[in-house]
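Omission of a single protein chain aside, the complex is shown with its protein chains in their original locations.
Chain lettering (A and B) follows the sequence in which the chains are written, and residue indices restart at 1 in each chain.
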Amino acid sequence: MALTQEHIQLRLSEKFGDLVSKFESPYGMLSFEASKDQNLKVLQFLYDEADLNFQFLTDITAVNYPDQPGRELAVVYHLHNLKDNVRIRLTVFTDILSPDVFTVSKLFSSANWMERETYDFFGINFVGHENLIRILNVDEMDYFPLRKEYPLEDQTRIDKDDQMFGRG
Amino acid sequence: MTEAPEGYPGEGFFSTRLSDVVGLARKNSLWPLPFATSCCGIEFMATMASHYDLARFGAERVGFSPRQCDLLMVMGTISKKMGPVVRQVYLQMAEPRWVIAMGACASSGGIFDTYSVLQGIDQVIPVDVYIPGCPPRPEAVLDGFMKIQDLVGQESIRRRNSDQYKALMNSYGIE
Partner (left out) sequence: MTEQHQHHIKLPEGSIEKQTTTLNVGPTHPATHGVFQNIMELDGEQIISTVQTVGYIHRAFEKLAERRPLYQITTLTDRLNYCSSPLNNMGWHLTCEKLLGVQTPKRVDYLRIIIMELSRISDHLICNSIMGVDTGAYTGFMYIMQYRELIYEIYEEICGSRLTTNIGRIGGFERNFTNTAFTKLEKFLKEYPAALRELENLFTRNRIFMERTIGTGPISAERALNYGFTGPNLRAAGVDYDVRVHSPYSSYEDFDFTIPVGKNGDSYDRFLVRNEEMWQSLSILNQAYKKVQEFKGAEAEVFHADVPEYYLPKKEDVYTKMEALIWHFKIVMGEVDMPKGEVYHSIEAGNGELGFYLISDGGRTPFRLHFRRPSFIYYQAYPEMVVGGMLSDAIVVMSSLNLIAGELDA
């Protein structure tokens, strides 16, 4: 029997009840939301169950929604079931003042650097990660550049005139 | 074959200026250090290959050790993390040394006007020739290389000890 989106939704709702919500299917990919402390449990469930079998982690990233108080940062996991060729997306929201999310690097080895990159760009603290330090930016950087509040350009550069670049 | 410099020929001798002879020898045997970081590095590989052959200008032996090279070719984007590394490599080179900034990113930051990219390597080391382009065509690289050859051929022997050069080095914080 092919793995359908209704089946996945049914199994998740049976196991987690209200903790998973907002099931949607934009552009054909099932997306849902889980509460912050359940992320590892949901991913473990999706990994272990024989009929769900989501054993390939495609991507982890984060998004900054500055206009949603209490839910400013979202961690997005993309998973892939290679046997049945089904992809799903799990989003976990956290607030910007205490952005602590459990790490999934014990379950998926590929999550190691992906979580470091997410920490580097957004400042999300992955609880339990063995080596959560900056990976792409310089070590001395003291802010999290991809948050919407920070500008793209380096403010200390002297040779580019913002007026001429239409950003004055 | 290259042309002889100006001078007075005679029976069994040829007198000319020392700087001309030294310049002639240097410019036809430059040893480049390809400091390739990104896309311009691939275009440099195409320039070194047989179609656009850089070796016919004397740059046959590319070395990767700064101690043995006299031309530092910085190709590609230099980020703030990489800046100290470029400077370190430049400092390890022995005089006389020249620098080519190949590509828009090395000349001025290129399309990457961002927080993490150094807006041109002339923020950290002095540059002799800039080759614009993203990436520059191999012909442009050869043209830039020929300009370096002109600079090398006409350089005065006293240049590296002159006050002007010392002032330039001091402005970069190099002794």
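Keep this in mind: a residue touches a chain if its C-beta (ideal position, glycine included) is under 8 Å from a C-beta of that chain, and two chains touch if they have at least 3 such contacts.
A quick note: this is a predicted structure, and the numbers were derived from the prediction, not measured.
A.B. asks: Could you pull out which residues of chain A are in touch with the chain that's been left out?
C.D. replies: Those residues of chain A that touch the unshown chain are 26-27, 29, 31, 55-59, 61, 63-64, 76, 78, 82, 85, 87, 89, 108-110, 112-114, 117, 121, 134-139, 145-146, 152.
A.B. asks: At which residues does chain B meet the chain that is not included here?
C.D. replies: Interface with the chain not displayed, on the chain B side: 35-39, 41-43, 45-46, 49-51, 64, 76-77, 79, 81-82, 84-85, 89, 111-112, 114-117, 134-135, 137.
Convention: only the chains that are shown with their structure count from here on.
A.B. asks: Taking each chain's centre as the mean of its CA atoms, how far is chain A from chain B in angstrom?
C.D. replies: Once rounded, the distance between the two centres reads 45 Å.
A.B. asks: State the interface residues of chain A toward chain B in the complex, per the touch definition above.
C.D. replies: Interface residues on the chain A side: 136-138, 145, 150-154, 157, 159-160, 165.
A.B. asks: Touching chain A in the complex: which residues of chain B?
C.D. replies: Touching chain A from chain B are residues 80-81, 108-109, 113-117, 119-120.
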